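With one protein chain removed, the remaining protein chains of the complex are shown where they sit.
Here is chain A:
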Amino acid sequence: MDNCLAPTRGTAMAPIEGAPGSLKASNEYKDKLMTMDGAEVLAGTVTRDETAILDAWLAGLRAGASLQSGRIREAELQTQAKSVLAQFKDALAEGGPDADGEAYASLRETLAEISRSRAIQGFTPTDTANFVFALKEPIFEALRRAIGSDTPALAAGIVAAGKVLDQLGLHTTEVFLASREEVIGRQGQEIAELSTPVVRLWDGILALPLIGTLDSARTGVVMENLLQAIVDEEAEIAIIDITGVPTVDTLVAQHLLKTVAAARLMGADCIVSGIRPQIAQTMVHLGVELNVVSKATLADAFAVALKQTGRRVVRQQAVPAVERR
């Protein structure tokens, strides 16, 4: 064996000379592979066999579900595959099979970009990860072509390839989930902000329609919004509507009473509305007493509020005729 040709462990792989067609060159290459560890075998094979791997990979992707769903065009898939494989080749040559390493930064970025765009296009995480995992088979095939029957070298190469591709596949899944979580987090914040509006019904009359679960955190937001609105609108009466609160237990009742007490301190009277029959029965059994004016519907509460502020709603005797042309 020619020792000069065998690269030492850990050095960057130079492209291997000798066309695959030449038997002598091919044998020399195989000899050389015997002295390398899995990472070097892998880097060498990917560099040498890039075109064949790309073709096989694309064939695999074409057969897979991604293209057939029609969400992505073949040209786009080809471009992505080409740039990923090129970066993979460079990263392998530079940093070995450690996908968390510095050499893989640009490849990870590319994959993250692809993963994000897949998430938007409506692919499942499985589809996205399969994009990377589909690269395994072509690389294993290429390793087999390059190494032939040398089982230990082949196994080492396959282990290295499996490890690095698994890491990259998981990376796409992680990015996929992270982008989903971002959306969920944003929606959560939006719901928290949107779900506690204070509505001005009339001069000095506010309504606070509560929807959903009333926990301590939300009660804080609700109270803050209501008290500020009482100041801003110089409100005399605040109607708290609980039609949209599914369960009123002692904690919810306690939060309600605290809100009412705080509003009273600010000089506004409170009316609780939207108490449904089943809620009323349950509250009686619980033993909760709401020492506050309460009404079954928001309309009733509004009528009371108008009355208390010295207003009256009257229907005009003659309804004016609609003008006709």
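We take it that a residue touches a chain if its C-beta (ideal position, glycine included) is under 8 Å from a C-beta of that chain, and two chains touch if they have at least 3 such contacts; residues count from 1.
In the analysis below, contacts and distances are computed from a predicted model.
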Given the options "Serine/threonine-protein kinase RsbT", "RNA polymerase sigma factor (Sigma-70 family)", "ABC transporter permease" or "Spermidine/putrescine import ATP-binding protein PotA", say which is the protein name UniProt records for the missing chain. "Serine/threonine-protein kinase RsbT"
Could you tell which one of A:106, A:213 or A:228 touches the chain left off the display? A:213
Hidden partner chain, touching residue among A:42, A:91, A:226 or A:248: A:248
Take the complete complex as the reference. Which residues in chain A touch the chain that isn't displayed? 213, 215-216, 246-251, 253-254, 277-279, 281-282, 285-288
